[in-house]
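Everything below concerns the one structure shown next.
Removed from the display is one protein chain of the complex; every other protein chain stays in position.
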Amino acid sequence: MIRVLIYNEFVHERESGNKAGEIYPLGIHQAIADFLNKEEDIQAETVTLDDVSEKVTAEKLKNVDVLIWWGHMRHDEVPDSVAETVMEAVLNGMGAIFLHSAHKSKPFMRLMGTSCSLIWRESDDRERIWVSAPYHPIAQDIGPYFELPADETYGEPFGIPSPDETVFIGWFSGGEVFRSGCTWQRGNGRVFYFQPGHETYPTFLNQVIQKIILNAVHWTAPSYRINNCMDCPNVPRPEK
Amino acid sequence: MIRVLIYNEFVHERESGNKAGEIYPLGIHQAIADFLNKEEDIQAETVTLDDVSEKVTAEKLKNVDVLIWWGHMRHDEVPDSVAETVMEAVLNGMGAIFLHSAHKSKPFMRLMGTSCSLIWRESDDRERIWVSAPYHPIAQDIGPYFELPADETYGEPFGIPSPDETVFIGWFSGGEVFRSGCTWQRGNGRVFYFQPGHETYPTFLNQVIQKIILNAVHWTAPSYRINNCMDCPNVPRPEK
Amino acid sequence: MIRVLIYNEFVHERESGNKAGEIYPLGIHQAIADFLNKEEDIQAETVTLDDVSEKVTAEKLKNVDVLIWWGHMRHDEVPDSVAETVMEAVLNGMGAIFLHSAHKSKPFMRLMGTSCSLIWRESDDRERIWVSAPYHPIAQDIGPYFELPADETYGEPFGIPSPDETVFIGWFSGGEVFRSGCTWQRGNGRVFYFQPGHETYPTFLNQVIQKIILNAVHWTAPSYRINNCMDCPNVPRPEK
Partner (left out) sequence: MIRVLIYNEFVHERESGNKAGEIYPLGIHQAIADFLNKEEDIQAETVTLDDVSEKVTAEKLKNVDVLIWWGHMRHDEVPDSVAETVMEAVLNGMGAIFLHSAHKSKPFMRLMGTSCSLIWRESDDRERIWVSAPYHPIAQDIGPYFELPADETYGEPFGIPSPDETVFIGWFSGGEVFRSGCTWQRGNGRVFYFQPGHETYPTFLNQVIQKIILNAVHWTAPSYRINNCMDCPNVPRPEK
């Protein structure tokens, strides 16, 4: 059983007049939990900004295999200590999937050590996402490319460390390109960033997107975990 | 003084009725040599398929700092021994720049160890090339992106090892994306692959393209060279 | 069922007076096949220099999931075409494990594109091999390090492309260090190089070594394969 915890800021969906609320009446987190919980080997729970300090603790993350993170306007309200806790859990072995505007979330930035900056525009650009690493477990059953009729445009340069693997590269009808799916090993944990998913589009209801997130849950789920990654043990001289 | 040797197959330009001959009457190699030789610190010479076995030898490459390679239809006529010689010269420290259809040239494939395959189409697509590593010496003075009104379309997946750095990513108006500028360290030498440059377009007369190739010559030129990269020395036990 | 094919040059073991024959009377290949065939999910077969051209063909490798390669003095007698066939099978998805002196084998060198050179000495140095990537599937159940009472010494610099992951680093009592276990993605296939295993030591009878090779078989076994990695398809303009 893969235990997934889905964080969503859950702000846009509750703003009056925001399309996000129409598309995701129960929130992006619930939409993701719903399709993941259809899988027999996955058990997904959720957390929002309201209770992030309570539910995202070192102790609770010991029972989470994969953390999925969506945030946008309220990154700053996530306490630094929560970001630190998430980072350490990943370094201990927990998997982590960062979606769309989570590129500027505190935990992702802490794990990357870079600006995670990009260029962007909201103009209903069509996106075609190409598989650049067809062998990668995250890209299975997707085909050579797939399309989203509209999503927010993200463009290069993307301020990340050179990815271990660039699984997807996005093409936007307005002329931008973006490394839309990237992986990094960080300590004992696996990290996947995936670009689609602006709150005003039904991206997380798209079956291809759901398949990719499902693949990513399987790929980032750990087979090896420790609980003391930050220790520097003093070791005796090994005997000859 | 950086000593550059430019290899061009020089077949298309001499085919009757091929636009390549109109655009590059003296051949792509000469067009590249011409703009490089305007630089005070560069001395560029050329070689074609006709004399590749004579001019691309281990002995002669000792006096070449950077080898630039353009080939297309006659990759197979370059002897395996020449590809091996180029590979060893790079591993000893020589720089190498592979242009456009040289992705399937023998020396590039030998240095990559992969298929170097891609998808392609000739349909006069417009290409916008984005700088994804703005700090890279090869990307200096280019701006965030530049455009080519038309070139052959190359698309992902590109069968290369994960690049050390992805300097450029290309966007094509027909819907493809491509890692258009990539670098790899190979032994003591630096390798740069650059995608634009189909023979029926005046790509190598474009000033931005020329600037990038010039930057790449400076970046790949070696500061360290050896002449025995293939040796495995038997070493005595170091004294304590 | 993971189908493994083990190549061993099988020269030293049949040389009169060579210790290799005492340690591995049926050859290194058979010693490896023996412990792998104890696993329920593995079916290992063997091939030697004598029949390499017959058994290592594109057609036969379609039914091999993981190829293990040990060679030493007769690398040159393996036909170039066999090396090419192995390389393409890996790029299509087959896993490959290269042991010890196979660092200079033709298939490994083709996949790396580098010299694969190193320094070496036969002086019965003790080796302590450290796990530098404890999370890696190949390093499971090994502990922080293990020791070999004696093996041939290999030392840096090792002429390889920067590994995707450096799983093991070896320490030799004579003063050398070596990246003893390294992985690379090449096309759709996974490659693992592992340094221990000189023919005059019973290294492949060591249970830790056997566990690592077993781990590596599981890790390199493909979940995705194609059969046309070298193709560059011409693609129509995708419809909007």
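To keep things simple, chains are lettered A, B and C as they appear, and every chain counts its residues starting from 1.
Quick note on the criterion: a contact is a pair of C-beta atoms (placed from the backbone, for glycine too) under 8 Å apart; a residue touches a chain by one contact, two chains touch by 3 or more.
Quick caveat, the model's predicted, so the values are computed rather than measured.
Only one residue in the set A:P25, A:G113 or A:P149 touches the chain that does not appear here, and it is A:G113. Contact with the chain not shown here comes from a single listed residue; of B:N18, B:N37, B:S123 or B:Q185, that residue is B:Q185. Of the listed residues C:I169, C:V191, C:L214 or C:C229, the one in contact with the hidden chain in the full complex is C:I169.
Touching residues on chain B toward the chain that is not drawn are 93, 126, 128, 134-135, 137, 140, 145, 164-165, 185, 187-189, 222-224, 226, 238, 240.
For chain C, the residues touching the absent chain in the complete assembly are 119, 128, 130-134, 144, 155-158, 162-166, 169-172, 175-177, 179.
Against the chain not shown here, chain A presents residues 80, 87-88, 91, 104, 110-115, 117-121, 123, 125, 155, 159, 161-162, 164, 174-175, 184-187, 229-238, 240.
One rule holds for everything that comes next: only the chains that are shown with their structure count from here on.
Inter-chain spacing, taken between the CA centroids of chain A and chain B, is 37 Å.
Each chain gets a centre from the mean of its Cα atoms; for chain B and chain C, those two points are 32 Å apart. In chain B, the residues touching two or more other chains are 119, 155, 162, 164, 175.
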